[in-house]
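The structure follows.
Apart from one protein chain that is not included, each protein chain of the complex appears where it belongs.
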Amino acid sequence: MSAATLEARLGQRWRKPPFIRNNLLRWAMAAGVFAYLILAIGSFDVNWARVNEGLVRGWLFIKAFMSPDFLSRSIEIREGMLESVIITITSTVVGVLISIPIGLGAARNIAPLPVYLICRGIITLSRALNEIIVAILMVAIFGFGPLAGFITLSFATIGFLSKLLAEDIEDMDKAQAEAIRATGSSWMQWINYGVQPQVMPRLIGLSMYRLDINFRESAILGLVGAGGIGATLNTAFDRYEFDTAAAILIIIIVTVMVLEYLSGFIRAWVQ
Amino acid sequence: MLKLEKLTKTYPTGDQALRAVDMVVPNGQVLALIGPSGAGKSTLIRCINRLVAPTSGKVILNDLDITALGSGGLRRARRTMGMIFQEYALVERLTVMENVLSGRLGYVGFWRSLTRRYPQSDIDEAFRLLDRVGLLDMADKRADELSGGQRQRVGIARALIQNPELLLVDEPTASLDPKTSRQIMRLICELCRERGLAAVINIHDVALAQMFVQRVVGLKSGEIQFDGAPGEMSEEVLTRIYGEEDWKATIAKAEDEVVA
Partner (left out) sequence: MGAIMPVSTNTAGKKVWQLRNRNETLTRWFCFLVLVATFMWCWKYISDATTWFFVWDAPNIAADIGSRAFPPRWSYMDKLWGPIWDTLNIATIGTVLALIIAVPVAFLAARNTTPSTLFIRPIALLIIVSTRSINSLIWALLLVAIIGPGTFAGLIAIAIRSIGFCAKLLYEAIEEIDHKQVEAITATGASRMQIMIYAIAPQILPAFAGISVFRWDINIRESTVLGLVGAGGIGLQLQSSLNTLAWPQVTLILTVILVAVVIGEWVSAKVRGAII
């Protein structure tokens, strides 16, 4: 078709070339997707009577958002929030401190192979396990309370931050690092002068971002007894105290917004 | 015929891009708009099809006051004005054919454009134009696979398939090498002649402008400083438009090329 003349093209239909060129494959995929959708949607057994009943309660909840009740459980809310914030701060600090060596170890251009494999293993494990599952295990091992939450989130922070840090180090500008190495520096000096300046701004940005995530996650730890506002929230839902629940959710949303604003500010300031 | 009456544009920042510009472009005339960066060339072109809304003054195209149109009327008016852009402004991720056919968007309905079911006459015209600009074989390539010169040819085909009465051309050669620049300018001017189109070509390369157009308008700080035939351009005129500089080389070179 490369040398098609104008005459051959005139009067011919024109269609956009399809994304998948093979006709059979295209139709098979379309049919497969369609069949899956039917099966999957069919698998949800919806009890419409119950949902209908729920709509009334849903409406009550939305109304509760208009008149949230901060007062009747103010002591529990204050305690829970304080605990959440404390877990967030401590786990972020400890998590960041531990993820720096692990991040260095997981960067293929710096670390020797055995160290690399161990560090990558830790990262994969941490990322694959959902926070709440880790929290359950930690509660089982260390007992109820904020310590379990703190360990959980520190562990999650390590997986998140080390991975991004390692990728960042792997992508860094080789020329700068080589220039420092060429001065005859030791390994520590090399990391300090050749690597750290390149990765530091992003590390701070990511730590702020993780602080934000840790706060959001700390709100659910209480569901399994690992401390924080989640326990209060769970109780509120159990007792159908929607106005208290709404108050807690509003506090969470506002805190997240403030944190996001703050982290954006700090990131802009660092770079 | 395109008529600008006291066309003025003041940006919200306070920059006066155009100061009461009066200009008439008769049918079939190819006009080059020259001037230093920031003189208001781009703004002038964009005020004509109201990509930039003028602050005051009128744009009249064949007795139709474009500045007074509502949104539907403006869309219909835009169909009659083809526009060619600096750095091509093709939709990079669509195919060449889709880019050309997008020139017909003002004529087809929403569903037809969504499903790419254009009338056969549009498709034939698109192929004819692609053949004319020498890209028939590229029809089903993605626009970002083409070279700069090829992309600008697609841009030209997109403007022409609108079946316009006027071409608005914004720095067509700004990112092309000298040879391709000339080819593109030649193509635009040839097509204007073939179809009897008027064109306003906004260009910073004075020599290139002199080579191809029938009339040159010099703009400085939003005001017309010169309006005449390419041959009337002198060192004194260029100094008036651009400021003090040794202009001999520029003009001499242009004359050589015209002779050649």
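Just so it is clear, A and B label the chains in written order, and each chain counts residues from 1 on its own.
By our rule, a contact is a pair of C-beta atoms (placed from the backbone, for glycine too) under 8 Å apart; a residue touches a chain by one contact, two chains touch by 3 or more.
In this text, all values refer to a predicted model and were calculated from it rather than measured experimentally.
Novice: Return the single residue from A:6, A:140 or A:179 that touches the missing chain.
Specialist: Result: among the candidates, A:140 touches the missing chain.
Novice: I'm checking contacts with the chain that's been left out. Which of A:26, A:57 or A:108 qualifies?
Specialist: Checking each option in A:26, A:57 or A:108, the one touching the absent chain turns out to be A:57.
Novice: So which bits of chain B touch the chain we can't see?
Specialist: Those residues of chain B that touch the unshown chain are 49, 51, 75-79, 81-83, 85, 87, 89-94, 98, 102-107, 110, 113-114, 155, 158, 162, 168.
Novice: Tell me, which residues in chain A touch the chain that this view leaves out?
Specialist: 36-37, 40-41, 43-47, 50-51, 54, 57-58, 61, 82-83, 86-87, 89-90, 93, 128-130, 132-133, 136, 140-143, 145-147, 150, 216-217, 219-220, 223-224, 227, 230, 233-234, 237-238, 240, 245, 249, 252-253, 256-257
The working rule: only the chains that are shown with their structure count from here on.
Novice: Once you find the CA centre of chain A and the CA centre of chain B, what distance in Å lies between them?
Specialist: 49
Novice: Looking at the complex, which residues from chain A come into contact with chain B?
Specialist: The touching residues are 2-6, 9-17.
Novice: Using the touch rule from the top, collect the residues of chain B that touch chain A in their complex.
Specialist: Touch residues, chain B against chain A: 95, 97-98, 116, 118, 120, 123-124, 126-128, 131, 136-137, 139-140.
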